[in-house]
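With one protein chain removed, the remaining protein chains of the complex are shown where they sit.
And now, subunit A:
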Amino acid sequence: MLKARIIGLSALLLLSACGGAGETDPGGGGAASGVKNETAGITDTSIVIGTHQPLTGPAASGYASISAGSRAVYSYVNDAGGINGRKIDYRVEDDGYNPTKTVEVVKKLVLQDQVFAVVGGLGTPTHSKVLDFLTAEGVPDVLVSSGALAWDDPAARPMTYGFQVDYTRESKILGKYVKKNLAGKKVGVLYQNDDVGRDAQAGLDQFVKDAVVSRQPYDSANTDVLPQLTALKGAGAEVVVCECVPAFTALAVLTSARLGYKPQFVVNSIGADTRTLSGLLSAFSKQAGAEVSPSALLTGMIGAGYLPGVDTDDPWITLFKEIHQRYIPDVPLTNTLVSGMAQAYTFAQAVKLAGRDLTRSKLLEAMSSGSLSGPGMTPFAFSKDSHAGYTGAFVFTVSPDLTPKVVQEPMVTDRGTGPITAAPTARRTPAEVALVG
């Protein structure tokens, strides 16, 4: 009797899942490639959008302010009447930079809150786990807050669009800069052991592969980078290229100071916001019971950036400072905060471009129309064939007063082995974009 039942149940299970668990369903291809529920999350007066952000956990110290910046811009847009009469309802879910939690909260946003789009989901390890889900559900997934190449795959991921300059592009630009200006020096690489490090080294190695003496990975869950810095010091690296998030740039700088090791740090854009770094350095050293001078530690550091710096008098920064003053004066104004603002502004612009009869398809058309241009120092790559965001970066060094000094004007390039060229100097101003009013 027992045997018969077990056999019966096994047969049932067998029947219910005859395909391989890891194989993609050949018949379901059509369902996975298009927009679904065109008007989910939209009424005549509102648009519900959602995002996942590390408000707690290891990455929170650098990134928790991004959604605050975005929210301020949406408030600014809403107070001016919204976009085509629709106010933006921005739902922020905390995932703690934990991929499992990301899956949960994104499912909640899509299935329960029924968001129109996921905007600016933050993080490579986190966001990569919801790509399949968002593609299958046909939810626009735009302006991902990460520079991994994975977001730029229009054929397999028609819903997903990047935002910031990808790690390969900016590392090509940094690599070329190092090769030219720090010629003959031994180079060490400290990289986050995921797409960040992989994609960045693909760009860096096009220029400085022969000069690299040591490559050290770090894991974002382990905040002890002493072994890595010791190894870089031991290998005699005079330049340390840091492909790190802000918390780990700060840890690397602090740890090398502890070792009495003074390499020239070269940091990619995600980890090179000096104001954020300065705050982190103070916080970390206070935890350890020491006082450090962020200025002494950061002066001379080389970094990349793709948005106008908060210390410039760029017209975009003037606008963002106004918004900051009006909505979130208590949150420190950093480049990280500005990136959240730029992202929200770009999304609002795409919604406006999509027109009054908003649908998910129209939003995606607007994204790939090539008409988006915004706060960034270089153009977007957005087109039918590319879902990559900004196409390049400028290079700066940190001055003693912690302001970045641009040492190489914005350059643009592709994600492959193409040449690096000067970026067009003409950029649209907020007045020309005329988002509100």
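To be clear about the criterion, a contact is a pair of C-beta atoms (placed from the backbone, for glycine too) under 8 Å apart; a residue touches a chain by one contact, two chains touch by 3 or more; residues count from 1.
Definition applied: contacts and distances are computed from a predicted model.
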{"item": "Hidden subunit of the complex - UniProt protein name among \"XdhC family protein\", \"Cyclase dehydrase\", \"Branched-chain amino acid transport system permease protein LivM\" or \"Sarcosine oxidase subunit alpha family protein\"", "value": "\"Branched-chain amino acid transport system permease protein LivM\""}
{"item": "Selected residue (touches chain absent from view) among A:A221, A:L259, A:V407 or A:A431", "value": "A:A221"}
{"item": "Option touching the unshown chain, where A:D194, A:D311 or A:E365 are the choices", "value": "A:D194"}
{"item": "Contacting the left-out chain in the complete assembly, out of A:K108, A:K321 or A:R428", "value": "A:K108"}
{"item": "Residue of A:T51, A:S128, A:S269 or A:T378 touching the missing chain in the full complex", "value": "A:S128"}
{"item": "Those residues of subunit A which, in the complete complex, touch the missing chain", "value": "1-2, 5, 9, 13-25, 27, 55-56, 92, 94, 96-101, 103-104, 107-108, 111-112, 124-125, 128-129, 131-133, 136, 193-194, 217, 219-222"}
